[in-house]
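Left out: one protein chain. Kept in place: all the others.
Moving on to chain A:
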Amino acid sequence: MEYDTMMMDGESLGPSVKISAADDAYVNFQLSNVDLSFANSLRRVMLAEVPTVAIDLVEVEINTSVLADEFVAHRLGLIPLDSREIDQLNYTRDCDCDQSCGKCTVVLTLHAKCTGDDVMKVYARDLIVGIDRPNNHIGNPVITDPDGLGSLICKLRKGQEIKLSCIAKKGIAKEHAKWSPTSAVGFEYDPHNKLHHLDLWYEADAAEEWPASKNANFEEPPAEGEPFDYDAVPSKFYFEVESAGNIEPDNIIHEGIKEIQKKLAGLIHGLGENDGMDAGYDGPRSPDGMDGGAGWQDQGFTTPYGNTGGTTAWGGGGAATAYGTTPYGNSGSGGGW
C-alpha cells in the first residue's frame, strides 16, 4: 500500500486533489484518498447530470438554404451557450409560466440572407439573444475563436435566406447530449496496470505495444519480479475535465459535486419520509431536487450542505426530522425544505 504525501496537508483524512494542468478550457487533476466508486460517480455526474442551457425548440420561418429544417435545428441545438449561474434559470417543466418565459428560457433569433456572389457563412455570433433572461450572459453563444465567429451553422449561396427563432432551455445530458457541460472527461487509474484490471492484448510484447500514458510518470512502475498484490485497490484517479465552453471547467466539478449531494440528500429525505412524517411534502421533481428552494442557492463553492450555519438545505425547522441534528446543519430556520 502506498500512501500519498498529499495527505499531509489540510483535511488529511478526506479526498485529496492535486491539479496538474488547467486553463479556461480544461482542468487535469489527480484525485486520491477516495475509492473507485466515489471517483466514478463524480465522473458520471459531470458527464450526464450537470445542467446547462441549449437550444431545444426552433421555429423556422424561412429556410431556403440547402440544409433541411431539422438538420439546421439539430446543429443549433449543439451550439454551446453560456450556462454560468444556471441556478438563476428554472426548468421549463417546473416554471410557473404556461409555456415559456424569461425565467425558464432564452430566446435566440437568426436572420441571414446572402446577397453577394460569394458563399455566406452563418455563424453562432449571428444569433441575436433576447433580452428577457435572468442575467445578461446566460444563453450567449460561446465564442472562443480568435476571429470571434463561434460555431458555423450553415452556408448560404446567393439568394438563399434563413430566418428562425430558437428557444433555449435548461436541461441535462441524460435527456440529450447537447446539454453536456463537458466535451470529454478523461478518467484513468493505475497507469502501470499493477492491479490487472486490464488484460492487455498484444502481438509480441505488451510493454512495446501499449505505450505508457502520461499519468504513468506520477506512479512508480512495478519492480522486476514484484508479486501481485491481491489486496490492492485503486487509490489515485487521473481526471481530465474538458469544458464544452458553456461552464468553466472548475465549475463543472463543483456543479457535479452539488448534483451528487442533491441526489443523496433526496434519498435521505425519501427515507425519512417513511418514518411517520408524511406531512405535505411535494417531493423532488427535477433532478436538482427541490425547485424554488432558496436553501439551494449558494454562492460560489460552498455546497448547500456545507458549514453555512443555520440555514442549510436539510437542517430545517423541527427537530422531529428523521435525521435530526446532523453535522450538516443543526436547528436552523427552515431551509429549502
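Following the convention adopted for this analysis, contacts are C-beta pairs under 8 Å (C-beta built on N, C-alpha and C of every residue); 3 or more make two chains touch, one makes a residue touch a chain; residues count from 1.
What we mean here is this: contacts and distances are computed from a predicted model.
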According to UniProt, what is the chain that's been left out of this complex called? Choose from "Glutaredoxin domain-containing protein", "Pescadillo homolog", "Uu.00g093770.m01.CDS01" or "Orc1-like AAA ATPase domain-containing protein".
"Uu.00g093770.m01.CDS01"
Touch with the missing chain holds, among A:E85, A:D145 or A:E175, for A:E175
Hidden partner interface residues of chain A, rising order
10-11, 14-19, 22, 27, 29, 31, 34-38, 40-42, 44-45, 48-49, 93, 172, 174-176, 250, 253-254, 257-258, 260-261, 263-268, 270-275, 282-287, 301, 303, 305-306, 322-323, 326-328
